[in-house]
Every structure is written in structure tokens, then in C-alpha cells.
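The complex is shown incomplete by one protein chain, all other protein chains being positioned as in the whole.
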Amino acid sequence: MSESALPDTPEVVVPRQETPFARFVSEYAESPVAVVSFVAVVLIVAVALFAPWLSPQNPYDLAQLDIMDGRLPPGAKSPEGWTFWLGTDDQGRDMLSGIMYGLRISLGVGVGSALIACVIGTALGLTAAFAGGRVDGSIMRLVDLQLSFPAILVALMILAFLGKGVMNVMLALVIVEWARFARTARSAALVEARREYMEAARCLALPKWRLIFRHMLPNCMPPIIVIGTILVARAITLEATLSFLGLGVPITEPSLGLLIANGYQYMLSGKYWISFYPGIALLVTIMAINLVGDQLRDVLNPRLKR
Amino acid sequence: MSELTLDVQGLSTHFFTRAGVVKAVDDISFSVARGRVLGLVGESGSGKSVTGFSLIGLVDPPGRITTGKILFQGRDLTKLDERELRDLRGNRIAMIFQDPMMTLNPVLRIDTQMIETVMAHDNVSREVARQRSRDALGMVGIPSPEERLTSYPHQFSGGMRKRVAIAIALLHRPDLIIADEPTTALDVTIQAQILAEVQRLAREVGTALIWITHDLSVIAGLADDIAVMYAGRIVETGAVEEVLDRPLHPYTHGLIGSVPSRNARGSRLRQIPGMTPSLLNLPVGCAFRSRCPRADAACAADPPDSFPVEGRTLRCFHPQLEMVA
Partner (left out) sequence: MTTWMLRRLIQAVFVMLAMTVIVFIGVNVIGDPIEILISPEADQAERARAVAALGLDKPLWEQYWKFLLGALQGDLGRSFVFNEPALKLIAQRMPATLELALTAVLMSVVIGIPLGLYAGLKPSSLAGRTIMGVSILGFSLPSFWVGLMLIMVFAVQLGWLPSTGRGQTAELFGVQWSFLTANGLAHMVMPATNLALGNIALVLRLTRAGVRENLPMDYVKFARAKGISPSRVVFVHVLKNIMIPIVTVVGLEIGGLIAFAVVTESVFAWPGMGKLIIDSINVLDRPVIVAYLMMIVLLFIVINLIVDLLYTVLDPRVRLENKE
């Protein structure tokens, strides 16, 4: 074996020194669809963040709205001379501006709730994995119970008790999503706990928190990031659905879902744009995040690699 | 030579993977006569199983038969279409698989799996097919076959499952049975019982048998002829006593040396140094040369088939012609 390997050694000695991050980037970039999706996500986030500077109109400033501009089709001119590229809604609100501000709320609620759910779920998942026994059993029982009911039902229940509002929607989303994070974190932790480096760390008699947070958590992150990406998309979808049903965000802070709901009644009379364009914005956002998540899963999942 | 049931000439089966070509079976030739038993011997990964699948046309992509002829009772199987092959499979040529746990469908009852085999080839009623299935189960020594017919595979032990698989192979009294490690994981008494049954079949029905195994002691007691495979090639063939008593290829020699025997008690077991080479992009030349004590510069070329003794073939530049110690 050693003899046959000898002629190859010169090639082995001078590999291009690749940082793990560079390798991650190049593997991610193997799929053009994933790259486009990533760019789309970045653009969408940028639009959401800078909406006040990018949008032609502040859709919440009632002084800027003129009811006479209501329900204008895309491309119509405003009295002041600028164009409503995507038309206006029944209040005379520029749809393009409405969508930009709507994205802000949709993304804010989706990402915010996923982050909180991630922290809570991961903490509980790691606790379950480390404590084992009764603690593990009761946490996972709760996870199973939670996951056996569909998200929409749980969210409905919570909003029925608490009423509408951005905070209540976020709370509902967190309650719906924490269980998936907990399950993912627990299974990742159980795999990691058997690895040699954990054995070594245990032998050094490091404090338990250090063991979990400094040594184990970073290695558990890949699956959590993957599930997190997909859950952000799910949270945005669920928020839009709840808002569409009239149970989500209040009318003063319309997310994409609420914009779609507002246009629904006009769709049957052929004024499609009030619902259609927010729908497209929602769709592109969800698809882009999902595709990024898919590619992340392919790149980060060691099981799929040969 | 007597009537040949199977005559394989220059068969190659290659797998075209993304990493390169795997020459799992590379230019092998052998034959089995009616009623004879051929032992196909080699380590795991030497291409024995792929040889078996090649014979019945069940090599799945990315693998395929690239060259060679498989003459079964004079017909070249590589020229047959899927429909014609299907008529032969399970009917004239049967195969017994390696892993008894996985070969039977876990969610179908034994009778379903046996009756469908009978009815696939013979135009008989369900009742007759059932009757034949029951008889076949009895033949391989399964007690109360009538009740066992309605069982599911998981209700059988591993050895029993293997016997069911063998019973299925025997259903049509085939002309050729390809048995891939059929008795490993069986306990010795059952193994002996099955070996006896198979030998009886070979003698009485004239079934030819290819017994694929890594266990030389089974071959010694059962086979008439032997073919030794190494890294996708057949390195040596011959009558079983001849080859075992006087191995010519250094690999065969090493293989025999590594079998523990009663006579050599107390003496050290010899082992072949090194590991089986990867079949991926195997270089030209004798594949055994990196592990061979007799290798020299000449071995970098492919050794041709030679016929050192009547009835034997060999692929080696430096055969071990002296007697084994």
C-alpha cells in the first residue's frame, strides 16, 4: 500500500489551502439556482430594511394618500405626476410602497419569531440531550404532542385566546416552531455527544456549561441553521395565512398577507393587482428562502456527502 | 467433456461510476457441465456476486456487461431480450441470495411469494401451485409446511428463511442454480443437510450448480470443480482436489494456507499480506502483484491464460509448481 502511494505524494503535499468557509462557498455556488435565490434573499432583505428610503410613498402617512387615487391600475399616473407602477389599493395607497413596507413586517415577524423559537428550542433540545432520563422524556413528550397538532390549529387557538396583534402573532409562531428546533438540536447533540472530541473534553473535566456551549453547540449548528432557514419561510407563510384570515397583524401594520386579503374582494371584479402583486412578493420571498435552505441542507449535511 | 450447461467466454461486467470505471468482472471464462458443481471462490469484493448477477442479466446500472458470451445450453444469454431472460429466470436458472434476512419480501406471506414463482412460468391452477410450494418446503426440511405457508418471513429464523429461499429456487427443478454464499450463517447440521439435498438434486435431476463462497472447506466437500477469483478475474481453475492439493497460483496458495486445519494444529496460520485492491481504475498487470511474494517486473503486464496441466487454467507468470508443504 505504502509503495503504491509514494508517487502520488508530491501532489498531496501541495493542495490549495482552502479555508472551510471558502469550501462552503464554492460548494454552495455549485447550484446556479441557489446562487440566484441567495441574491434574491439579500435583495429582499435590503428592500425591507431600507423601505422608508426606497419607496415612492409612505403608505402609512394618511396625509400622502388621496382616496381619489383609489384602485388605479398599474402604470397609472398620480396627480403629482409620478407613476403607480403596481397600481393603488382602495385607499389610494401606492401598491409598490405598500409591498415594500409589507415585506418589512412579514420578514420582521418571520425572522424574529424564528430566532426566538431557535433560542428556546435549541436550549431545551440540548438540555434534553444532556440531562436524559425524566427531563429528556418530558421535554420530548411535549415536543411530540406539539408536533402532532398542525401549526395552523395551534396558532388559531393561541390567537383565539389572546386576540390579534403583532406580538401575539409572534408568540403564536414561537410556540408553533420551538418544538422543531428542540427536536433537531436534541438529535444533533446526541450524535455529537458520542464523538471523540466530546470524550476528550469530558476527560478534561470542563464545566458542563462550557462543554455544552463552547464545544458542542458550534458543532450542532449546521442542522439547526438548515431547519432555521426553512422555518423562517414557514413562519412567513403562516403569518401571511393568519393575516389573510384576519387573525394576524392589525390593519395599521399591514403585512403581505393582509395586503392580499384587502385586495381579495376586488379580485372578483377584475382588479387583480391589489392582491396579485403582494402575492408575487410573498411567493418570491418564500421560494427564495426555501431554495437557499435546500442548498444549505445539501452542502451542510455530511450524510449526503460521499 | 460432457454436455455443458453453462459456458462463459470472456465475460466482462463493468460499472461506470462518476469516479471511474469499476471492472467488477474482467474477462472471465469458465464452464459448468450438467450435474456438476462449480465452486467460485474468492474474497469479498472479488466480483463473485456480480458474476452471478451477470449470468441472469440482473446487473443494474451503472453496471453492464461489456463483452463476452454466456452460453446457456447453447443459447447466448447476452443476446436475449428482457422478456426471454425473464422466462429463464427462476425457471431454468435459479439464484439463491446471500442474505437470508433480506431476500424474502417482509410484507408478503410465504405462500404468495412461492405461488407467484410457480405461476410465472407454468400455466397451472393456484391449488397446484400451492401444492408444489408445500412440497418444496418439505423438501428443504421445513417441518409442517402446510402451516408455515401462511407465515410471514419474520416468523422464521434466519436459517429457516434461507431454506425457504432455497425451496423457491428448487420450485422449477432448474437446469442451473447460482447459489451466492447460500450456507453461511447456517448452523453446521442444517448446512450439511442442505448440501446433501443440493448434491442429490445435481445427481438426480442433472442440475448444474455454481456455488459462490469464500469458504474453502464447503467447496472441498461439495464441488467438482473450482474457479478462484481475485480482483474481478479468474486466476485459476481446475478440478477441486487438484487445485486444493496442488495450487499453482500464489493467491490460491495463500488462500489455502490461511484456512485453519486440524492437521496443522499449533502451527501458525499464514496470512496473505496487504489488502484486496480497489477495483476502481485498476492498473494494468496482475492485480495480485502488490501482495505476491513471487512478483517481479514481468507482472506489470497482464498475464495470459495458460494451461499448465490438462483440465486446468491459470493466469500467472510465476506459478508455484513445487508441492505445497
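General remarks:
Just so it is clear, A and B label the chains in written order, and each chain counts residues from 1 on its own.
The rule is simple: contacts are C-beta pairs under 8 Å (C-beta built on N, C-alpha and C of every residue); 3 or more make two chains touch, one makes a residue touch a chain.
These numbers were taken from a predicted model, which means no experiment stands behind them.
Although it is not drawn here, the omitted chain touches the following shown chains in the complete assembly: A, B.
Considering the full assembly, A:162 is the residue among A:25, A:39, A:54 or A:162 that touches the omitted chain. Remark: the omitted chain is touched by one listed residue; of B:15, B:72 or B:97 this is B:97.
Checked against the hidden chain, the listed residues B:19, B:108, B:275 or B:300 yield one contact partner: B:108.
Touching the missing chain, out of A:145, A:200 or A:251, is residue A:145.
For subunit B, the residues in touch with the chain missing from this view are 53, 56, 58, 60, 86-91, 94-95, 97-99, 102-109, 112-113, 116-117, 120-121, 152, 154-155, 165, 168.
For subunit A, the residues in touch with the chain missing from this view are 145, 148-150, 152-153, 156-163, 233, 237, 240-241, 244-247, 257, 260, 264, 267-268, 270, 272, 275-276, 279, 282-283, 286-287, 290.
One rule holds for everything that comes next: only the chains that are shown with their structure count from here on.
Measuring from the averaged C-alpha position of subunit A to that of subunit B gives a distance of 55 Å.
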